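A quick write-up on the structure given underneath.
Omission of a single protein chain aside, the complex is shown with its protein chains in their original locations.
Let's turn to chain A:
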């Protein structure tokens, strides 16, 4: 075994999207020497794809907005399963996090009086999303990237080295979090370009790797979303929370096939776009669930008036939370009222002048023109649900973002669970990244600088991690179990399985089938072989990512099978209603295999152990923000009178 290069840092941040970069900025500003490690080039992370905006109750457009209203909307959106303290902190701190971006050079769209403009979005009572056209994620990532460069310029002035206190290791992948006893000690990584292994030693690691969408066939997520952080935490001994909740965004492109799943921003609806079926009917009026009846318009006329006069009219049902809209589209297509390519119609062309569409939705205009030959100013788009976001994630402490059970491990952004409950509202992701990215960076720095003795990194752990990473190159020689497998084929089978059997509508039998198939894939994945050498070899990278996707997919399937109700991003055909008894139930996934996932696992039992726990009761002053009549729809009797 060759000697693996080692470096010492105070805090290592895994992932360079919004949460990771915000965490790194905070850790560095609090004095911790911080390394960021990311799979793509710096500035290309998936956050760049976010379109609509950042939800923050700044009250720039509607003066009635405040953090309490935002908190209420977030809990309603998540069907009251949210880790309420996170939702509270999020609603309270989001405005400061947005304003701070301006001091780093961000340029948001403006109101007439020169403040940050805010737009309407599904589930938000008031116009709340700070935005830049429909490229808000790009503005966010670029601003954070440029802030990091600004800090590096400061360090250059003081130390003569841009990277003395804050360094980005781009195009590198972490395959293991190493530990000294219970504590985090380092990450093991490889450089994608050269294939070289290295270890970054640090007492604190912030996981900010985003989501898991690449386990599904139709997804808006990029190749990076292979559940790395979820898997790294599991393997390090931290539990994952409520993994059954996967958000299918209602509007992804459905044609041509090569772009199926690419996102069509919710801003299209926020700015006036409507959904119609093949009969030309605005079908969303038929799908307003009881819990939302009082809050949404009953007629098209009322819905249309709301855009101009929101104080005296109710919002149109196209702006229901995403889970509701996705299910409705699914039902329409199933009932034979879909569009030619199996979606429904999303139309702005009859709703606003062409030049307004081009100004407010420039990337959508561009995207449809370039990729589908559709001019959205003249005709309707065809859209359908696409796997977009996972609400489940690493179980964390609300205030500190510390992962449960593993000292030194922190998590923020999509990879962390709890904040969004069973369904995330649009716009709450970018604000989540900023609020909890900052908190994770802050507490990781505090923890790292407070440790009396730096943890030790055992050579044996490094060697084991290296052997695991090299395994795909020797797969052929292991012979007897069967022929080597093509990682691309395995990946396609996994995506098809999750899409068909653990997708938007779930059934007990299908999920059991999925678990069988996952067990089979797990065995075959151990024979995933690759050609060529270690230098920039995508086949090898995918073979290693398969471990993560298989682990995370099993979590989703097991938790989904266990939760016998429908709530948010979890819809059971065999248990179609929300059950108040499940309102305060969290499902936790932990690694069952004591060897840490290295040995072949038993196909039937799987790698994951599931436990159920009861959530903390919602603090009374927060409960008091809701009317009793609303709470009875969600909370069990005994919760109401406690």
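Basically, contacts are C-beta pairs under 8 Å (C-beta built on N, C-alpha and C of every residue); 3 or more make two chains touch, one makes a residue touch a chain; residues count from 1.
Convention: contacts and distances are computed from a predicted model.
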### Message
Suppose you had to identify the omitted chain by its UniProt name; would it be "Raffinose/stachyose/melibiose transport system permease protein", "ABC transporter ATP-binding protein", "Fumarate reductase" or "ATP synthase gamma chain"?
### Response
"Fumarate reductase"
### Query
Which residue, A:105, A:280 or A:576, contacts the hidden chain when the whole complex is considered?
A:105
### Summary
Across A:42, A:285 or A:307, the one contacting the chain not displayed is A:42
### Task
Determine which one of A:15, A:52, A:78 or A:95 touches the chain that has been left out.
A:95
### Message
Using the document's definition of touch, tell me which of A:4, A:55, A:89 or A:132 contacts the absent chain.
### Response
A:132
### Query
When the complex is taken as a whole, what residues of chain A touch the one chain not shown?
40-44, 46, 48-49, 58, 95-96, 99-100, 102-105, 107, 109-110, 113-115, 132, 135, 137-139, 142, 146-147, 149-150, 152-153, 156, 162, 193, 222-224, 255-259, 262-263, 363, 366-367, 370-372, 486-489, 492, 530-533, 535-540
